[in-house]
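First the structure, which I've put down as C-alpha cells, then a few questions once you've had a look.
Left out: one protein chain. Kept in place: all the others.
So, subunit A:
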C-alpha cells in the first residue's frame, strides 16, 4: 500500500474511532440485591457487617437473632465481604464467620448463617427473582428447622411445593397459581402438620421460612422476596413520531464525513509534502 494511502487510512481510522465512541449513549453498572439471614437455631444473636472489598467502612446490622431475614439492599455490582461477630463484640475482634459475595447486575443473594452452632457456616444462596410464567407466582422453601429436619410442603389443593426439604437447605422455586393458599408443612415421621396462610399474587416471588419456635413446634413465615406487575406487556413501546430524527442523522453523517475527509486530506497532504524532496 502506498504511504499516502496508508497515512490517509490511519488518520481516517483515528477520526472515525473518536467520533464513534462519542456517539454511543452512556451506560452504567446495574444494581444487585443482598439480604442477610440468621438461620441457625442454637446460635445466639450476632452483629453482621457488610462492606465493599475496597476497605471502606462497613455497614453494621446489630443483634440479628435466629429467624431474622433483612430487607434486600440494592448494591452496585462488585464483591462484598460479610462478617459475623457475637452481638456486642468489638469490630476489632476477629469475626466468628466471614464470606464474600459477588454481586452482578440484577442478581439477588441471601447471605445466611446456617446449620447447627457446632457446624455453623455462612452460605450465599442465589435468589432467582426472574419473571414467573404469565399469571403465575413462584414459591420456594428455606428450611431452617432442626427439630423437623425433613419436611414436605404442599398446598391445600394438593400441589407440591417441596418434597423432603432438609434442614439448612433451600428448595428450587415452584410455580403456583396466584391466590390465598393454605400451605401444609408435614415433618416426615411426625403425626402433626403445621398450616399457614400464604397470599400469592401473580408475578410475585416468595420464600417460605421454616423455623423452630420456642415451644418445640414450627414457626413459618411467608416472605415476599420480590414482586412484579400482574400484567406484563410484550415487547417495547412506540414513543416517538420522528420529528427530531432526520436532523440528527443528517447532522451526524455530515459531521463524520467532514471529519474523515479533513483528516484524510491532512494526512495525505503531509505525506505528499514530505515526498516532494529532491531525489
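What we mean here is this: a contact is a pair of C-beta atoms (placed from the backbone, for glycine too) under 8 Å apart; a residue touches a chain by one contact, two chains touch by 3 or more; residues count from 1.
Please note the rule applied: contacts and distances are computed from a predicted model.
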Point to revise | UniProt protein name of the chain not shown, from "Serine protease", "Sulfonate transport system ATP-binding protein", "Response regulator receiver domain-containing protein" or "Class F sortase" | key: "Class F sortase"
Review point. Looking at A:73, A:97, A:120 or A:222, which makes contact with the chain not pictured?
Key: A:73
Study note, to complete from the structure: Contacts from subunit A to the absent chain lie at residues 2, 4-5, 8-9, 12, 16, 19-21, 23-31, 33, 35, 50-54, 56-59, 71-80, 103, 105-106, 108, 129-132, 203-205, 224-246, 249, 252-253, 256-257, 259-261, 264-265, 268, 278-279
